[in-house]
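Just one protein chain is left out here, and the rest sit where they should.
Think of it as A and B in the order they're written, each chain with its own count starting at 1.
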Amino acid sequence: MAVRRGGAVRHFVVDHVGLVPFLLFILFPIYFMLLTAFKTDRELYDLQAIPFWIRDGVSLGHFRHLFFKTNFWRWLANSLVVSFATMAVSVAISILAAYSLARLSFPGARTFGIGVFITYLVPPTLLFLPLTQLVTWLGLIDSLWALVLTYPTFLIPFCTWFLLGYFKVVPREIEECALVDGCSRLGVLFRIVLPVAVPGIVCAMLFAFTLAWNEFLYALTFTNASVTKTVTVGVAAEMIRGDVFHWGGIMAGAVTGALPVVIMYVCFLDYYVVGLTAGSVKG
Amino acid sequence: MRRSARRAETLTGIALVLPALFWVGLLVAYPFGMAIYYSLSNTVISQGGSFVGFANFQALLGDGTFRQALQNSIVFTTVAVAVKTVLGVALALILYRRLRVKRLIRGLVLLPFVIPTALSTLGWLWMYDSLYSVITWTLNRVFLLPVGLGPIEVNWLGSPVLAMTAVIVVNIWRGLPFFAITVLAGLTAIPTEFYEAAEVDGAGRWGRFWHVTYPLLKPVLAVVILFSTIFTFADFNIVYVLTRGGPQEATHLFATLSHALAFESMQLGRGAAVSLFMFPVLVVVVALQLRYLHRDETRYA
Partner (left out) sequence: MEVVRLPDPDQFGPEDQKVFESTKPWFGLDFVPEMREPGPADAPGDRERRDPGFAPGDARPRAQPGPEGAHRRCRVGNERLRPTGGGHEFSRLGWPGFRPVARLDAAIVGSQPGKAFWRSDRVPLPEEVTMATRRPATTPDSPDPRPTRRRFLTTAAAGTAGMAWLAERTPPAVAQRRTLTALALSLFVPSGDERFTELMQEFGKQAGVDVRFDTVKVTDVPVKLAAEATAQAGHDIVNVWEAFGYLHRGNLANIEDVIEDVGKRYEVYPGHRATFFIDGHWKVAPWYWLSFVGTYNVKHFKAANLPAPKTWDDLHKSGAELKKRGTPVGIPISNCTDAILSWRTVMWCYGAKEVEADGKTIAINSPKTVEFVEYAKRLYADAMTSEVLSWDDAGNNRLILSGKGSWVYNPVSIYLAAKDKDMPIAQEIDHHEGLSGPAGRFAGTFHHGLGIWKFSKNIDVAKDFLRFLYKEDKFASWLTAAKGFCMSPFKKFEGLDVWKKDQKLTLLPREGPYTRPQGWPGPPTQFIGAMDAKYLLPNMLAKAVTGTPVKDAVTWMAQEMNRIYKETV
């Protein structure tokens, strides 16, 4: 790696200087949220305080209140369980459906593909009232099962559409090879396509997990008891009392509630990028 | 033989698709049907209603608020998606260069997408607060006061234009990572031979971008723009948390107007009608983009 000295520095600067405004824009709100989570209330509401750093000392009060005086850990566990479960279910079903739409032709395939996509366009704010009726009739109201049942309604269309584009990119030759050698269709899917498509599937899983984790409306409507709530609903319910927003607590909940998703992304980031590549190139 | 082969394939195909069909169909078909019924009725929550045909839609078309919401939605979506595209491509190009700590930066860039929207928007609400806004503070202390201009108080969420800008900024903040990372992935898929060929042909930076990068990025961009349009058009959380519809309806989108009509005015029929209005517009937009995609696909296949 032959690098000229002066040129190296210049290259470094040029490469990175363009990044600075973007990073500022993207990261400042997060920094601010973190800061707010650690500030004392006195300083938060003090007009004379400088909002860019902590003057009165780091306070763990908000976190302590969140962790020990509310059901936060329960909410976190609920969110994790629901997100994992719905992600698994949705991605599994989507793999089957996407493979079928991508490779097999049968009457109604095209209609089904479009239908799946149209379902994704229907907004949840429209659906959730009749859905409540349905969920109540099934006796699942106020349980996490209601969420596991209803989240796939928007996760499956999304994942199917995403994986459809992905499977189309997997070269047909490998599958044909295996078919010739006597493999069943399903076998081809599980033994050949899936290993090759792992990045795309991981990408779909991450998307599904994030969407499920962030979901608010269904979680609000279908869960009542505090121990059944998910993180987003619980933090909002506990920290917004009457007309008062407890900003410190809200921010503490926001950053802690985002940690599991962040960790997941960090672990699988490479798969994510590779997965997006192939899938999105061909759409 | 061919017939039974096809029959077997049909069976497999249908069998694989059935779980998705069942799940989504059962759980979406009934609510969707009910929503259509509501939109054709004058149901008021807890008081029932009767069929009124298209009266809701007619009334909405004549309603100033609805027209305002329509305009808001179009402005919001267009501006947000356009800015996200430009900034996303720019950021992707920057990230594409050989950077140190690439993984870390990519991870950091993804953060706004990953934090739950309901909670990150609350963070922005605090940042836009009329009294304690950190943006106003920075404006004053860093830019205005040093040159002698008096401290100003900006009503970020209180004046129509500023409120719309504020809401669009938050949407851009949240959507930029998705754009950047996806376009970056598309960039990495472009073989370097093309660039080398272009350089040999004497293309400069801009020439390389315009003749190599952009055409090969178009499919990726098309998909991402499609996705983003859908997400942005149907956005609810940001406006709901920040302005609840805004100073005098200046930031009402379809989704928030529908929510306000259905749960504050309790006019379920109207609310459903607003939501359903969103639907054909989205379908048209999506169909147009999909057609463009297919056309491109055959070209690049």
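The rule is simple: contacts are C-beta pairs under 8 Å (C-beta built on N, C-alpha and C of every residue); 3 or more make two chains touch, one makes a residue touch a chain.
All values derive from a computational prediction rather than experimental measurement.
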Specify the residue from the set B:197, B:266 or B:290 that touches the hidden chain. B:266
Touching the left-out chain: which of A:72, A:128 or A:151? A:128
Considering the complete complex, of A:10, A:64, A:110 or A:241, the missing chain is touched by A:241
Missing-chain contacts on chain A, rising order, are 41-42, 45-47, 128-130, 132-133, 135-141, 173-174, 177-187, 190-192, 195-196, 220-221, 224-226, 233, 236-238, 240-245
Contacts of chain B with the absent chain, listed as residue ranges: 1-2, 4-5, 8-9, 11-12, 15, 44-48, 59, 65, 129-132, 153, 155-159, 163, 243-248, 260-268, 270
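Quick note on the criterion: only the chains that are shown with their structure count from here on.
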Note: chain B sits from chain A at a C-alpha centroid distance in Å of 15
Report the residues of chain B in contact with chain A in the complex, numbered from low to high. 9-10, 12-14, 16-17, 19-21, 23-24, 27-28, 30-35, 38, 87, 90-91, 94-95, 97-99, 103, 105-120, 122-127, 131-132, 134, 137, 173, 176-177, 181-182, 184-186, 188-189, 219-220, 222-224, 230, 234, 236-237, 254-255, 258-259, 262, 268, 272, 275-276, 278-279, 282-283, 286, 293, 296-297
Could you list, by residue number, the parts of chain A that touch chain B in their complex? 15-16, 18-19, 22-23, 25-27, 29-30, 32-33, 36, 44-45, 47, 50-52, 93-94, 96-97, 99-101, 104-109, 112, 116-123, 125-131, 133-134, 149-150, 152-153, 156-157, 160, 165, 185-186, 210, 213-214, 216-217, 231-232, 235-236, 245, 247, 250-251, 253-255, 257-258, 261-262, 265-266, 269-270, 272-278, 280-283
